[in-house]
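Structure in structure tokens, see below.
Only a part of the assembly is drawn; its chains keep their places, and the rest are absent.
Here the chain labels run A and B in written order, and each chain numbers its own residues starting at 1.
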Amino acid sequence: MPASANIPAIALPFVGERAKKTLDLVEEFVEKDCIPADPLFEEQIGQGEQRWNAHPPVIEELKAKARKLGLWNMFLPKNHFSQGAGFSNLEYGLMAEYLGKSRVASEATNNAAPDTGNMEVLAKYGNDAQKKQWLTPLLEGQIRSAFLMTEPDVASSDATNIELSIRREGNEYVLNGQKWWSSGAGDPRCKIYIVMGKTDSSNSDPYRQQSVVLVPAGLPGITIHRMLSVYGFDDAPHGHGHISFNNVRVPVSNLVLGEGRGFEIIQGRLGPGRIHHAMRTIGAAERAIEWLIARINDDRKKTFGKPLSSHGVILEWLAKSRIEIDAARLIVLNAAIKIDQGDARSALKEIAQAKVLVPSTALTIIDRAVQAYGAAGVCQDTPLANMWAGIRTLRIADGPDEVHLQQLAKRENKLRKDAVTTKLHWQRDQANKLLTANGFQPKAKM
Amino acid sequence: MPASANIPAIALPFVGERAKKTLDLVEEFVEKDCIPADPLFEEQIGQGEQRWNAHPPVIEELKAKARKLGLWNMFLPKNHFSQGAGFSNLEYGLMAEYLGKSRVASEATNNAAPDTGNMEVLAKYGNDAQKKQWLTPLLEGQIRSAFLMTEPDVASSDATNIELSIRREGNEYVLNGQKWWSSGAGDPRCKIYIVMGKTDSSNSDPYRQQSVVLVPAGLPGITIHRMLSVYGFDDAPHGHGHISFNNVRVPVSNLVLGEGRGFEIIQGRLGPGRIHHAMRTIGAAERAIEWLIARINDDRKKTFGKPLSSHGVILEWLAKSRIEIDAARLIVLNAAIKIDQGDARSALKEIAQAKVLVPSTALTIIDRAVQAYGAAGVCQDTPLANMWAGIRTLRIADGPDEVHLQQLAKRENKLRKDAVTTKLHWQRDQANKLLTANGFQPKAKM
């Protein structure tokens, strides 16, 4: 069955015919072109230092093919951007699931983070000159980009803690400080950093101290100290950089939107990106389920005379994985629809739900597949360990689960506490009237 | 916000305007009439033996009001039955959520199990005489009914184990054996038992041995030995009977559909009923969340100077409960849509997912509320303990979770194993071609 035949019944009214056709094309491209190319991509990166200078040729071949197929920039939703392929968030979400099954597919179709979020920032907040210089080549897949927010010495999950200084001097901004987890900064094709820092650290409103500036990679004063690993994986050539800024100077025209508007920019950037991540993660989990199925039907891997598919415990893993991932998918699709019908701000609750639910669900599922594979599951012979490590970071990135859960709860509690309390007290009073009228003892007050 | 404003965005295309209005009426009726009447209903049942002779007057008052409001028999889906209120399974599912918040609401609107499933059986498989005698008064809410399948001495989760004998003698069937968990059999208004048993225990096809016959309550030879409790609750007057049949005789015209067609009947009965149970359970979980919110904002219940709503652990309970129940609801709604678009048979997977996911999710949520209430949570001062016990049985009723999980897994494994294995092998071969063509070592065969 093609991908379009697997769209959940409840989501079908939101998917146009063109999207269904494109979805099937995406699936075919991922399964037939991208997944088989993943190992070659890994080999072309090479070993040791060269990993950070690598530009695997296979990625350009795939990009050429994807463009020819019309699979390009699907991430830019039609309601908010004119530059994309013209799909809704819901429609692209369905495609992103398949992209998430392969290491190279997102980049091959120019839907790869962090470029996607960065293109959104430039398209939404950039001026014409900024768009021409950076957005156009990003949309064309000619360069890559990084978003520099997190810092090593503060708790960045509270973004008001960010410390990198952006000081104006004449017609220039001077940057000092350090950033880490600058994902994508390792790639030699990464040409532009979108940098969040403080232009006005004494502003009494902690949400007006930050600004965002565009910093071309390679400027004097920029040092990539080291690349950070994720459970031993370096994610080269993309990578996660630890970068310091020592009197790095950019023209004031590199400021995005205006001084003090950094928070506005990062909030606009996060919503749809979280949906993308979530749907790719669901794709990874689905791929883990496929590997699980292959394993438990592998005749070479019988234990005590029985194939793994006859073991009740492992069958239960399969069934629970199916239920959990199907439930998680519906949560994400519902959030995508909410964004499509309004914007990310009106879908805060739904996005946060997807942000929290999907990675932990996928980690559980992938870990079950690892366990079914045994030793093969933890090493390079399956995609499982690598997928697990990548998704593990999603419980932390853009704020740890715990912060989102607290915010979700506080919001629900604030919105509902008065109405709920009033209703329950009224119901108790009403019940007591009924009891008394019928000759029974009333209940205690709530 | 009225209930219709809380329908998940993804489900909205499936809900008609009349259903939205009815949904809002249901909500108002449940919150303003039924929940306040729950304690009176409990008191009117009384104590000791009289509990099994009780017919609380309040239920008839509520039925009269519900009928006047047009809230009657909403459970019968318009696609398959002409006798109902004309809603789809999806639409009724949304209403059932609210019915599930009150002990009396389902009966007050004539949507209470097991009558609902029994009416479906009679409407679908009964002949005209059977319909006239039993379906009409059930649709009118004049009598109640029980479905007798489970037996104490066998593992009934495998229905082929059922042993009650239905032997033909001339123009009569003679029943011998015992049944338990005959829910509703305690109610003095329960007039008809729909009984599953074996007419042909030597049939080589174990799925053709069973038949269903209609047995009026109170016939000679029927003994209700005792009522079974659920975690100490007797669920009077409804109750769960342990009943023996000793040469009970009914005319052969009381056979439903035909000899050997018992399996066909019970399978047709289960699908939508599981959706009803699931949605009512979601309503119970939502009510538990309301009680949780009321508790954590109760100024009398501060500990160590802080209200419970400022404790991070409890806030996390609230947030997780919200995510989990919202995900579970989407699973059920999607299953309801699949039934609406085909029938229960075409939605087997989706129904099973809902059947397994919802009760365990709701139990977790209710248990969190119990814990937040402390001693008040386990006793009669909140609806929590009673809701928990009732929902706990849903992990067992109609087959334990574990059986459904095994079936889900076996079905997915069977359907997908060949295609998945073939695809993964092909991808490995293709990857190896690419690797070899580019001068790299191929990977090991999968």
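Methods note: contacts are C-beta pairs under 8 Å (C-beta built on N, C-alpha and C of every residue); 3 or more make two chains touch, one makes a residue touch a chain.
Bear in mind that the values here come from a model prediction, so they are computed numbers and not experimental data.
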Worksheet, complete the sentence: For this file the homomeric complex, of which 2 subunits appear, totals 4
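Definition applied: only the chains that are shown with their structure count from here on.
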Worksheet, complete the sentence: So, in whole Å, the Cα centroid of chain A is separated from that of chain B by 38
Discussion item. Quick check: in the complex, which residue numbers of chain A touch chain B?
Written reply: 8-11, 13-14, 31-32, 35-40, 43-44, 58, 290-291, 293-294, 296-298, 309, 312, 315-320, 322-323, 326-328, 330-331, 333-334, 337-338, 341, 350, 353, 356-357, 381, 402, 404-406, 408-410, 412-413, 416-417, 420-421, 423-424, 427, 430-431, 433-435, 438, 440, 443-444, 446
